[in-house]
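The block underneath contains the structure these notes are about, expressed in structure tokens.
Here the complex is missing a single protein chain, while all its other protein chains stay put.
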Amino acid sequence: MAETKKTTIVLFSGDYDKAMAAYIIANGAAAYDHEVTIFHTFWGLNALRKPEKQSIAKGKLEAMFGKMMPRGADRMGLSNMNFLGIGPKLIKKVMKKHNAMPLPELIDMAREQDVRLIGCTMTMDLLGLDEKELRDDIEYAGVAAYLGEASDGNVNLFI
Amino acid sequence: MAETKKTTIVLFSGDYDKAMAAYIIANGAAAYDHEVTIFHTFWGLNALRKPEKQSIAKGKLEAMFGKMMPRGADRMGLSNMNFLGIGPKLIKKVMKKHNAMPLPELIDMAREQDVRLIGCTMTMDLLGLDEKELRDDIEYAGVAAYLGEASDGNVNLFI
Partner (left out) sequence: MAETKKTTIVLFSGDYDKAMAAYIIANGAAAYDHEVTIFHTFWGLNALRKPEKQSIAKGKLEAMFGKMMPRGADRMGLSNMNFLGIGPKLIKKVMKKHNAMPLPELIDMAREQDVRLIGCTMTMDLLGLDEKELRDDIEYAGVAAYLGEASDGNVNLFI
């Protein structure tokens, strides 16, 4: 019997298009029976934020970061041709036309396929993000857990 | 006999300098007898565009994207110090001085070394890019083909 293959992705970027690439690869790998893990660190954590404002007591700096960063996948900008937010609208329009799945649905699909979504606790602290602000169906870990997965990984990507 | 090693690169970025890094690694790996594949997705597809305008019937949005994206490797910007297009000119000047190969030649060299260049069909649809607009010596595939290669890969990079 063939050994289960492993794909691990560090999602560092908070760009809609890069996160899309990450989740398309993740969903593809899960469809081919890979064990797939996405570690969300720095701006990549924003893909996991709940769209609704959460009332959480925060320090000044943390509250400011929280306000400036997008609340959830649907509000993220593009890495290229963002044009002050028009770019994402145009891309989403074309995606609809071509029946491509929008990012929030790609994330839901990943969870349905048992892709493990992990929030990096250290960068959550730095950006002042609280567990209550992120999706309820994710796990939390640090760099040690990432390395444990990645060192047996067949496909390891930093996006 | 040693097994053939495999290098696969996802070229997501449309930046001249990042594409240069991708192609330098690809050419190096090919020189060491790796089987090398570069999957061009999103903005990375622009590196494969023919410099000449192609007359293709397109939807409005797709025509607009086509106009705004650089036609070919030589017209791409830098990820850093781009300065509205002056940066690439300066870098190319320094590259000439140091006899470094410009990106279009790095791409030709990769093909001569049998590096497989693949255009991601799904993102071509999104950005409205037609096969006629891209180099004639490339292949087309989707995420499944990428994963097939990458899961046996020794070096897998996302650039």
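All chains are identified by letter, namely A and B, in their written order; residue positions are counted from 1 within each chain.
We take it that contacts are C-beta pairs under 8 Å (C-beta built on N, C-alpha and C of every residue); 3 or more make two chains touch, one makes a residue touch a chain.
From a predicted model like this one, the values you see are computed outputs, not experimental measurements.
Participant: Of the residues A:Thr7, A:Thr41 or A:Asn80, which one touches the chain left out of the display?
Facilitator: A:Thr41
Participant: Among B:Ala100, B:Met122 or B:Ile138, choose the residue that contacts the chain missing from this document, as touch is defined above.
Facilitator: Of the listed residues, the one touching the omitted chain is B:Ala100.
Participant: For chain B, which positions touch the chain that isn't shown here?
Facilitator: For chain B, the residues touching the absent chain are 5, 7, 17-18, 21, 24-25, 28-29, 32, 34, 79-81, 90-91, 93-95, 97-98, 100, 154-159.
Participant: Name, in rising order, the residues on chain A that touch the hidden chain in the full complex.
Facilitator: 10, 12, 14, 41-43, 59, 61-62, 64-65, 68-69, 122, 125-128, 143-144, 146-147, 150-153, 156-158
Rule of thumb we're sticking to: only the chains that are shown with their structure count from here on.
Participant: Distance between chain A and chain B based on Cα centroids, please, to the nearest Å.
Facilitator: Here the centre of chain B sits 25 Å away from the centre of chain A.
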